[in-house]
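Please find one structure pasted underneath; my questions will follow.
Here the complex is missing one protein chain, while the rest keep their positions.
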Amino acid sequence: MSLQYPALIVVVPLLSALVISIAGWVNKRWCFPITVAALAVAAYSSVGLLFRVLDEGVIVYKLGGWDPPMGIAYYVDHLNGLVLAVVSIVALLNAIASKKSIEQEFPEKIGPFYTLYVLMVTGLLGIVVTGDAFNLYVLLEIAALTGYGLIAMGGGRGPLSALNYLYMGTIGACFYLLGVGYLYIMTGSLNMVDIAGILPDLYQSKAVMAAFIICMVGVWIKMAFFPLHAWLPNAYTHAPSASSSLIAPLVTKVMIYVMIRLILTIFTPEFSFNILAVSKPIVWLSVIAIFMGAILALKERNLKKMLTYIIIAEVGYMVGGAWLGNRVGMTGAILHIANDALMTLCVFLAVGNIVYKVKGAEFEDLQGLFRKMPFTMGAFIIGAISMIGVPPTCGFFSKWYLISGAIQAGHYGFMVALLFSSLVNVVLFFRVFEICFYEPFSDHHGHGHDRHPEPMDEAPVTMLVPLFIVAAILVLVGLYTGDIVNHIIEFAIPKGLV
Amino acid sequence: METIISIKPLLAVLVSLLITPILASSRAPNVREAWTFVAAVAKVLIIASMVPAVLKGAEIVYTVAQVVPGVAIKFRVDALGMLFALVSSSLWIVTSAYSIGYMRALKEHSQTRYFVFFALALSATVGVAFSANLLTLYLFYEMLSFATYPLVTHHQDPEARRSGRKYLLYIVGTSIGIVLPAMLICYNMTGTLEFSMQGIFAGTEPKATMVVLLLMLVLGFAKAAIMPLHSWLPAAMVAPTPVSALLHAVAVVKVGAFSVLRVLTGVFGINLLTNLHLGTVVCYIAAFTVITASLIALTQDGLKRRLAFSTIGQLSYIVLGVALLSPKGMIGGMTHIAMHAFGKITLFFCAGAIFVATGKKNISEMVGIGKRMPVTMIAFFIGSLSVIGLPPTGGFFSKWYLVLGTLQADQMPMLLVLLGSSLLNAAYFLPVVYKAFFCTSEESMFQNTIQEAPIWCVAPLVVTAVGSIVLFFYPTLFLNLAKLAIGG
Amino acid sequence: MKIIGLIVAILVGALLVYAAADFPAWSDPASPASTYLSPHFIEKTMEETSVPNIVTAVLADYRGFDTMFETTVIFSAGMAVFLLLRTFRREEPEARHYRHVLTGVTLRVKEGGELPPSDDFERIDSLWTPHDLIIKTVCRLLIPFIQLFALYVIAHGHHSPGGGFQGGVILGASIILLAISQDLRTAVKRMAEKLDALLCSVGVLIYAGTGALCLLLGLNFLDYSALASVLHVDSIMARSHGILIVEIGVGIAVMCTMIWIYNNVSSGGKYNQGL
Partner (left out) sequence: MADLISIIVAKYNYWIYITLMMIGLYAMIAKNNLVKKIVGMNIFQTAIILFYVSIGVKKGATIPILEHGHGGHGHHVVHAADYVNPLPHVLMLTAIVVGVATLGVALALAIRVYNQYNTLEEDEILAQIREE
């Protein structure tokens, strides 16, 4: 069966989504177990696949039995092996954690919600696993369409935000499609590896350059790279908890993966970094993205929205790291895809718990939370510390590689931006902690003899356990950074990139 | 040099980390405190069990994980680390006892949280002591910063909030903003961060950037409270007294000084510093801090604040001693970690005991207190002697070596600084003692009845005061460790 | 906003015009797109899949995986529209209106009231307008033929332009036509919501299930030649049949999703009279 892992990763969730949609009409209680089972199989397959890749190198899976470039093929190498594992694990944990909040927020539409949820995961996994440029577009649209639906389920400004996201997302996806069309018209092929083989003769072509730019802009829109970020904060803030904790960790990260795939596989580092002399400006752009993300986060008074601006800064980290044009920076970017997905999941799950209990994420809602929800806040602290970049959590180590890359590339602006953002994250998170910790002030300052603390009111166990698992993973991944880099990422980057 | 691979250093760090869930979940305070003691004693025993090997000149090494090429999360127990770990872990036992007395006497809230984070802070302290490289040290340094935040802000009032902000701004701001980049630049220049006698820059060409790096690393470890990055320490005095005692006289601030020592001896190495004349630069910064802090201390009326400024000055002794780069000076600096710890913790305990018994915080309100709390004030006197550096207390030895060090290094200005600041120390401590005991009955603010703080408060301070005296007669352990640490 | 839009459009347009300089001229037989992969498809399709309509073969076999997700896209859209719009908690108006079909008499039934037991009544909304007789009759006559043609388009996709998507859309349009010419309730009576939704899933399931069946039979996902043993034909014909099966699945899925989306969008998820 392990030969079929690449197909199973995508097919099992797809089939399950269909079954869930049927189950939604028959008996709603079946939806959740099927979801979890499907995602568990996907996670199992993707981890199994990652280990196979570690043993055997690149795995090619021909769909329909057709040889590429005639048919569509999956190429699983170290890069997408890693991302697949992360995506499927994040999706699984979030599915378990958000059971209660889904039941709380839309009891009638559990079936459709889980269907879209699993379809979205299918789309994201498909984007990562595929080796065909056009197939990627189709899956991109699946992930996007389901995402619009999931986001719009949030009340208030949810639909409007989702509609804005839809406009931007469609432009982004269409740009990508157009870029693929340009590549197709110049090479006649749609297979990524095949295109990469044909392109070197065409490196001087204006059309190829345009294809590159259009594809890049397309994925930048999709990943909310500053200044194309405007859709993201509202969309993620007004989404229901279960959606935002799936979408926030994964969508931007998967798009970063697509960008790196474009740089490394389709266009090759030689073209991306040497022939097109755009590395420097793009890194400067990402410096601006980081600064703006950090500054915009500072002015927010809503926890969830604040976190969305941090995501924008984090996107800047990864884009900048990938475009530093050296091996260390690229390592940092790839590592940060995994790390950022996990730590974003951690903080968003924590916020989900808070919203579940407190019914809001405005700063005023957070008062006294350390007393009320100590376990949730404990995990939130670990997530926050990882976002700040404190060892031994994983966020520190990707930052380490990114800064190292910046130093090696002599790009000190990027280094300063990363440090600045870390410091701003300290301010951001400790501002939240202060509210949770000090407020409401009791009448007896100092020695609270007569303090009657609010009773503890924690989220249910099903929400806490996944949260703790994620928090533990953050530390474990941090400690195993060396192994991840040496055994996985080292092989994910072509030898030519030094 | 013999190298032993053993999991003991990791255990020493973990023992207090692992009991935190037990502490957090225990319902009965007595059970909770019992576990604290178990952990504290276990920690000391584990550390003590490594002493013989270290005294033989061996190093105990344990690698947890290889995280970045060339750098691992790794423990290495050497003489200097052992010295520091011994001091901080043994004082934890005493402080735990004192905490019980202090916290219960004042009916403080959130005692469970207090003990949990105290245990965490101790893990981090020992972690710093046993770090084998700059990355591991940074890890535990940061862990200590975050673990102590809830302790500093224990009262959860607006004042605590302000102090907490200042604390974070100075401690975390510098570590992320200054130490992290400096560390990464070092790493990218040399490919390693491992501490060694020659320093990690051994074999590389000296460059101007190294001066910048040195300054970044020395000042960046703001826990050492070298001016101008010192003002978090007086602010942190809003914490409950046991926190100030152990953390802001021993663990946290010594972690800072210890980190600076590691940077000077392990990262740059004595040879490089001598060649580049960088030691002198650090010396002058430290000397400035010593004198200024002592002068400021004179003006403080709050007892804890005076102690805090005294600590700032004393910390720079440590840095100064090592930056002299002469063997005697370095021995002096290193032993000062231990000697000052015993002296200063006694003083803080006394301050706390006074607060528990009388509710007084200011020196001007303590006239005649010796008649009411004689035991406490005698201990205070002993502690003062130790900090001033007079026999029969351990503080004498470290200061003696420091003075010898200045002579050895031929640094007359530093000699003057040391002597001058000793006078200042005497000037800001002895009057307190004098007024406590020798005042006319009209001046006395207290009744003549003896009314000490609870036994849990008094016993620890007696122990540490006696410890200070014992160290005068038996300083060999720490002296030997310090001698080993400088390689001879 | 207008100026920004103009600037962006001009910038992007300029880039595209600039890039077009390197493109091959229109309908150039020597362009890479026409010389690299397409000759293989044109010359080998008949041998490899036994389907004369190359587009169908490429669509459902060579790139069948894309097409499966294409079906999934439309399914996702249907599902998303349903999730977004459908309101189950219908606030019942105080009075319901019924029309006696034979006589055209309208009854107003108060809350809690009961109708006489008869099949001749139809529920109407307060804004009801009578159906136009000509439109109603013509549509009723046309719809069977439309559906017949749709089935032809699906079935004959191997040999002529057509296939599951086209046929599915025509089928869906026939029901939508019913909804437009009369009202949504009539259409929903013919094609109940639940049936429609289930068939959506079933359609995609036929496609994905065929692929999974190939996988279970030991070959790669969607490798229809694995079906040879089940269908008792050679592996080339198995591909041809496999294509037909999935086209049927696509047809069902597309038809139902079109109806589903129309129903939800036209009634705002309330499933009342509709437009």
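Each chain carries a letter (A, B and C) given by its place in the written order, and its residues are counted from 1.
Everything below uses one rule, namely that contacts are C-beta pairs under 8 Å (C-beta built on N, C-alpha and C of every residue); 3 or more make two chains touch, one makes a residue touch a chain.
Remember, it's a predicted structure, so these values are computed and weren't measured experimentally.
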In the full complex, displayed partners of the excluded chain: A, C
Listed residues A:32, A:74, A:184 or A:380, member touching the removed chain: A:184
Positions on subunit A where the hidden chain makes contact: 134, 138, 141, 145, 148-149, 152, 157, 159-160, 162-163, 166-167, 170-171, 174, 177-178, 181, 184-185, 190
Residues belonging to subunit C that touch the chain removed from view: 1-2, 4-6, 8-10, 12-13, 16-17, 20-21, 23, 25-29, 31, 33-34, 37-39, 41-43, 45-47, 50-55, 58-59, 63, 66-67, 70-71, 73-74, 76-78, 80-81, 84-85, 159-161, 165, 236, 261, 264-265, 268-269
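Criterion: only the chains that are shown with their structure count from here on.
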Chains most often in contact, by C-beta pairs: A-C
Closest chain to the centre of mass proxy, which here is the mean CA position: A
Reference subunit C; chain at largest CA-centroid distance: B
Centre distance in Å when subunit A and subunit C are each reduced to the mean of their C-alpha atoms: 32
Subunit A and subunit B, separation of their C-alpha mean positions in angstrom: 43
Gap in Å, rounded to a whole number, between the CA centres of subunit C and subunit B: 74
Residues of subunit B whose C-beta touches two or more other chains: none
Residues of subunit A touching subunit B in the complex: 385, 388-392, 397, 400-401, 403-404, 407-408, 415, 419, 422-423, 426, 430, 434, 437-438, 441-442, 445-449, 451, 453, 478-483, 485-486
Interfacial residue positions of subunit A with respect to subunit C in the complex: 4, 7, 11, 14-15, 18-19, 21-22, 25, 61-66, 69-72, 108-109, 112-113, 115-116, 119, 122, 126, 132, 134-135, 138-139, 141-142, 145-146, 148-149, 152-153, 159, 182, 184-190, 205-211, 213-214
Contacting residues of subunit C [partner subunit A, same complex]: 15-16, 18-24, 31-38, 40-41, 61-66, 68-70, 72-73, 75-77, 79-84, 86, 88-89, 194, 197-198, 200-202, 204-205, 208-209, 211-212, 215, 219-225
